[in-house]
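One structure, pasted below without further comment.
Right, subunit A next:
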Amino acid sequence: MDAIIIETIIKAIIVLSVIAALAGFGTFIERKVLAFMQRRLGPMHVGPFGLLQLAADGIKLFTKEDIIPQHANRLIFMIAPIITAATAFIALAAVPLLPEFTLFGYTVHPIVADLNVGILFILGAMASGLYGPLLAGMAQANKWGIIGSARTAILFMSYEVVTGLSLLAPIMLVGSLSLIDFNNAQSGGIGEWMVWQQPLAFILFLIAGFAETNRTPFDLLEHEAEVVSGYATEYSGMRWGMFFIGEYANMITIGFMASLIFFGGFNDLGFIPGFLAIILKVSFFFFLMLWVRASWPHVRPDQLMWLCWKVLMPIALLNVLITGLVMMV
Partner candidate 1 sequence: MGLEKFKDRNVGIQQYKVVEHEAFPKSNAQKFARVMKRMVKGELFVGLWVTLRTMYQALFQDDMHTVKYPFEKLPISPRYRAIHEMLRLLESGHYRCIGCGLCEKICISDCIKIDTKYDENQRKEVTEYTINFGRCIFCGYCAEVCPELAIVHGGRYETSSQQRASFSIFEDMLTPIDALSSQKEYPGFGAVSPNADDNIKKTPLAY
Partner candidate 2 sequence: MSEITIKIDGREYKTQEGEYILNAARANDVFIPAICYLTRCSPTLACRICLVEADGKQVYACNAKVKEGMEVTVSTPNILKERRAIMEVYDVNHPLQCGVCDKSGECELQNYTLEIGVDSQSYSIPDTKRENTNWSSVLHYDAGLCIVCERCTTVCKDMIGDAAIKTGARGGEKLSKEAKDSMPKDAYAMWNKLQKSIIVPSNGTEHTNCSDCGECTAVCPVGALVSRDFVYSSNAWELERVPATCAHCSSGCQIYYEKKHTSIANPDEKIYRVTNEWNFVSLCGAGRFGYDFQNDVEGKDVEAFEQAINAFKKADTIKFNSAITNEEAFMLQLLKEKLGVKLINHDAKAFKDFLDSYSKASGSSLYGSDFREVMKSDFVISVGASLRNDNPNARYAFNNVQKMNKGAGLYFHPVGDMLVPTFGKSVEVFNHKVGQEEAVLYLILDLFGDKDKLPVQTKDYLASFHKTVKKTIKEKVMESVTSTVVDKETGESKEVTKKVPKMVDKEVEVDENGLVSILGGSDNFAETFEKMMKKKENFSLIIGEDLYFHPRARNLSRLVALIEDVCDMNLVMIPPRTNSLGVAMICNLDEEESGYIVGYNEHGHFRLGARGFSKLDIPALNQQEGTFVTMNKVVVPTNPALEYKGYELNDILNEFDIGLDETIDFTPKLARFDGFKDIEFDDLPNGYTNTGKENRGYIIDNISVEKQAVSVVEFNDSIVLEGEIAYRCNPQRQFNDFTDKSHQINEEFALYVSPSKAQTLEEEVEVEFDKDTTLKLKVVVDDRIDGDIVLVPDFKSHQNIYSIFGKDRYKTVTIKKG
């Protein structure tokens, strides 16, 4: 029992630190990719290829004054970013990140907690991440913050429906809520990938995933042309940084979920070993998010709602229905 606790703690720390680092690295990659797509160079002065820009930004964020505005609700203002960051990492707890491997004769399961309701847990944890932006926006006495948090509420709550419904069909097919089971269900090579059976579910999930991670084209919460910085308007320093880390951690989570549920997870891919395969897949999804950001304009709030309730949700329901019918036949 003790061993499990110790192992879990170690795993939690590793996941936390690696993903947090990756989130930071993500910002760098994002800047670079966006720059290249616009024929720019991106950060390049600090360290080789501007790599140390990360460190510079980190130092900046850590050392910046932690400003709490006069009329803000101090307590809520202070804990809101923590909620975002925490929920993002909590969600990661149920994600099997890599295939099992053996270290010094000890079999390591690279998942913090192999829950049998993994997907439900992840969705739940991510959904509760809604409280971060919501409370942050409301805690500050600032209209942009309020608008930002209102947008958060409608965005998250609406698209949670699409996410859930879109995953329902694959879950029905696999018959499990554990991501490891999903992985194992697709161990038979590319042909067995869920995406071939459920392309519609994948697309719906992807769209909803963009919305949940607050990425272009659905980045309404903090769209600077409209609401300055939305819920984050009055944040600075590390507190603001936590929102950022949360956002990037969520992007990684979505990347993992898409890979695990639809793209064969960490099964070996031909000559590519499983751990590399999943990293590549997650990387692709991460890149896709940046790519989309570089290419597409964002939608208006009314278009967002229209898309969710009038297009995506009916399609998702239809998909569940058809899947059920097909299974029954």
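On the choice of candidates, all candidates are chains of the complex that A comes from, given by their letters.
We take it that a contact is a pair of C-beta atoms (placed from the backbone, for glycine too) under 8 Å apart; a residue touches a chain by one contact, two chains touch by 3 or more; residues count from 1.
Since we're looking at a predicted model, the values are computed, not measured.
Novice: Among 1 or 2, all from the same complex, single out the one that touches subunit A.
Specialist: Here subunit A touches candidate 1.
Novice: Which positions of subunit A touch candidate 1 when the two form their complex?
Specialist: It comes out as residues 33, 36-41, 291-292, 294-296.
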